[in-house]
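For this view, one protein chain was removed and the others were kept in their places.
Per-chain numbering from 1; labels A, B and C assigned in written order.
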Amino acid sequence: MNFASDNWAGAHPSINEALARHSHGFASAYGTSDLDREIEDQFCNIFERQVAVFFVSTGTAANSLSMALTMKPGGVCFAHEAAHVIADEGGAPEFLSGGGRLRGVSGELGRIDPAALEAAIADYPAEFVHAGQPASVSITQASEIGTVYDLKQIDAISSIAKKHGLPLHMDGARFANALVSLDATPAEMTWKRGVDILSFGGTKNGCWCAEAIVVMNPDKAREMPFIRKRSAQLFSKSRFVAAQFAGYFAEDLWLKTARHANAMGRRLAESLASAGTARLAWQPQANEIFLIIEKQKADAALQAGARFYPWPVPRDVSCGENEGLYRFVTSFATREEDVDALADLLK
Amino acid sequence: MNFASDNWAGAHPSINEALARHSHGFASAYGTSDLDREIEDQFCNIFERQVAVFFVSTGTAANSLSMALTMKPGGVCFAHEAAHVIADEGGAPEFLSGGGRLRGVSGELGRIDPAALEAAIADYPAEFVHAGQPASVSITQASEIGTVYDLKQIDAISSIAKKHGLPLHMDGARFANALVSLDATPAEMTWKRGVDILSFGGTKNGCWCAEAIVVMNPDKAREMPFIRKRSAQLFSKSRFVAAQFAGYFAEDLWLKTARHANAMGRRLAESLASAGTARLAWQPQANEIFLIIEKQKADAALQAGARFYPWPVPRDVSCGENEGLYRFVTSFATREEDVDALADLLK
Amino acid sequence: MNFASDNWAGAHPSINEALARHSHGFASAYGTSDLDREIEDQFCNIFERQVAVFFVSTGTAANSLSMALTMKPGGVCFAHEAAHVIADEGGAPEFLSGGGRLRGVSGELGRIDPAALEAAIADYPAEFVHAGQPASVSITQASEIGTVYDLKQIDAISSIAKKHGLPLHMDGARFANALVSLDATPAEMTWKRGVDILSFGGTKNGCWCAEAIVVMNPDKAREMPFIRKRSAQLFSKSRFVAAQFAGYFAEDLWLKTARHANAMGRRLAESLASAGTARLAWQPQANEIFLIIEKQKADAALQAGARFYPWPVPRDVSCGENEGLYRFVTSFATREEDVDALADLLK
Partner (left out) sequence: MNFASDNWAGAHPSINEALARHSHGFASAYGTSDLDREIEDQFCNIFERQVAVFFVSTGTAANSLSMALTMKPGGVCFAHEAAHVIADEGGAPEFLSGGGRLRGVSGELGRIDPAALEAAIADYPAEFVHAGQPASVSITQASEIGTVYDLKQIDAISSIAKKHGLPLHMDGARFANALVSLDATPAEMTWKRGVDILSFGGTKNGCWCAEAIVVMNPDKAREMPFIRKRSAQLFSKSRFVAAQFAGYFAEDLWLKTARHANAMGRRLAESLASAGTARLAWQPQANEIFLIIEKQKADAALQAGARFYPWPVPRDVSCGENEGLYRFVTSFATREEDVDALADLLK
């Protein structure tokens, strides 16, 4: 009954098998092996276009180097005020972009509000050095609170970014969960909407350590090899990341694990809601479920061994005095019986 | 017959097994799992003292964050002029230490000359802001050219560093190869000599991706968790690195693979030298062998499928017109028959 | 009738005279001349304690290097969300502190709200690397909107900073205007309240270019000479800044010019308010006056040659449809007749 986070899960057996399969023999280092090339081709197929792919070690690295690639002197990246890049990356995006800044933008349910984005950009008029200059926009898909931008919502953000000549980045630490939630193709959810750079996460969805930066227009990625190297993110045995992606993409494993995680989330939500045990704080769209539960019940479940986290209550969520807000995260490793056992515990 | 580099080898089967063994179940993320703690304890045992251990993704990261931990405003780290940190890390040490500088120091056979180190430090007199201030000294063990500092040589560098109040860093990307070459204990080769911080490399010696920063005095490591996070080097599924170290340390695998690699290097050197096929450019002490060979023979071997690299000829090495200098790197994966086949080819 | 900004004024004649007086002969460079030392002593006298003084070229530099001195890895400086360091310094504080971050804190009338400060600091729990770590608190005195923290208000902020072990910085670009407004001594407004570092501005109050960082405890300033040099802020002919301060402090010129500027501000406010021409958006306490005026009248005055700027209307200020909010800044160079002419124009 572990719902603490999807990065508490280990590795999917198929990922381990792929790693073992590719562990033999010699292969050229630093991302130049045949396997590295093969996986890059798979990315191109999956995205239905020529893309540039850069493996890095963490989601924070993927986001930070994406921001670095698009940074300008005095530059500002706009992101949701509760985004991971602002709240949970220890200043890495600012540090690794050479002192770039992040500007928080408000918006309901973890998604940037287009009008608020316009207003924020307007604080940086052209050539006004005192404020600095807009450099990029970043959205999180799925968001920190388990919601997803639908395609039109991405279009709305993208058109503002394009109007101001700003590249659009997508933090896809949970890319697969959002993708299957929308039932869209990778192309439809990214470059067909105007997304220029993507942090493509595999770690939370069943890999050990498999994160990639995908630059939709390879011409714009020319400095990335140097940005990655100077940030100490170039793996020598790069093929071990490639091997994970080999297992991840084979027979659409990544879509299956994401669908499973989302389904387990829905099962949890429905089971608890229908039993009257809990209320949904908002409608989940991926693999993070936020529930309002009687504190006493939640504490009892935690003491009985369930793992999940309390969450700060947003202003627009009404929560009784004896209630608390709690986050439950599902993953490829969540089993139906875990969900049902939790539901029993919380009754 | 692949002697291109030790990072062309894959993973040792025991490392893969350890990874698979630890891939199941849930474990807390970001380096807080039981397995992470267990491996930290193993490091303490191996180094015979309480040490602080930080996993990072690359050797470049280990070196760069070590330099960051000891950096000062306007600070300078002294390293051999041919050291990996100066020549081969794409500016990462400078970038990740917030603009710190590296000052190359001369010395024979890849080792810093103590007198040259004294002279270099003297270029930065106390409180002379125009020059900047000394911040640390870094040595590479084994060195870029396969030589090793013996314990007295480390003492000599260490005493200069201590005299000037400078922390001493050891780049141990090939720590194990140097250790078994000296037949010393980890403690004897590091803190008993005055080494304060170590980049402890496991990747080249049989792991997929297992690099750790070892700070000998944990009190001096207090800022490292934040330095690591802001540099995007904190793995979420940190246990996958811990699992590799579990396999690495079990039954002294790491010492065995290093001894094997060094032995294969010696076999290669002796075989070629005794046959008169090649001359040693200098005496190898670890797993990198530098040989002077007739260019024609070397080319023929390369065409026949052998993999090794030509190397720039240092001033103090005499090389005939028809000869070239070549580097051969051995690893856990090098087999006796590969060495012998290469020897045959080069005859 | 120029009320555009106090940095539109030139130099006070006494400043020019001092500069000319000290322009002859040879003096050692880089802040080591007798005159430099003499001015440092004057700072000690003025602040009634031993302080460390560092001249820099701009107010932005003073703020940024103050932030750099107190920065930590992953560190965050807390400042009012409308503070100059956040809104108007083009990212210099972040860049020059090596990637430090600024966190905006709300509060009425340009002053940090203590409760909001506590809440903001609470977002960075001890050792929680994902958020980063608190590094310092910065207040602006006088604030961006012409208000002043009274001594108790500084105490309130200071006690929170101290409780969390955070150094307290004061951005005193308009230090003198605030000082005479409170009728306090420099000591009372700074270290007696717990201020640790001060950006002491002379430029806006009659100098050409005279900004100093004052560190109240010189022991904490040991790295500042190197921080200043690496930021390219060490003047070779440092005595030309010292000379300006010589003129600035002589016969309390600095207090007189500040009192004059504040008095001209009051005259403007009273004159317009009593005539019913304008309403004060809030009570001015220094040399920046914010008035709500009929747009038509304001436009007419601007066309007639008056210089002042429109200002964004804060949420809690009620402004009629035909009205606008405007900022008027007075300085040592503002004459009574300018104020009266403006009042006439706006009638």
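Of note:
Just so we're on the same page, a contact is a pair of C-beta atoms (placed from the backbone, for glycine too) under 8 Å apart; a residue touches a chain by one contact, two chains touch by 3 or more.
From a predicted model like this one, the values you see are computed outputs, not experimental measurements.
Here the missing chain is touched by one residue of A:Ser28, A:Gln133 or A:Ser238, and it is A:Gln133.
For the options B:Phe3, B:Phe78 or B:Phe95, the residue in contact with the chain missing from this view is B:Phe95.
From the options C:Gly91, C:Gly107, C:Gly132 or C:Gly265, the residue with contact to the unseen chain in the full assembly is C:Gly91.
Mapped onto chain A, the footprint of the missing chain covers residues 30, 68, 72-75, 98-99, 127, 129-130, 132-133, 223, 225-230, 234. Residue positions on chain B in contact with the hidden chain: 73-76, 87-91, 94-96, 98-101, 123, 129-132, in rising order. Although one chain is not shown, part of chain C still touches it, namely residues 2, 4-5, 7-11, 13, 15-16, 19-20, 22-30, 56-61, 64-65, 89-92, 95-96, 203-204, 208-209, 226, 229-237, 239-240, 307, 333.
Convention: only the chains that are shown with their structure count from here on.
Greatest Cα centroid separation from chain B: this falls to C. Note on chain placement: the centre of chain A and the centre of chain C lie 41 Å apart, centres being C-alpha means. One simple way to say how far apart two chains are is to compare their mean CA positions; for chain B and chain C this gives 51 Å. Spacing of chain A relative to chain B, judged by their CA centroids, is 34 angstrom. In chain C, the residues touching two or more other chains are 73-75, 98-99, 129-130, 132.
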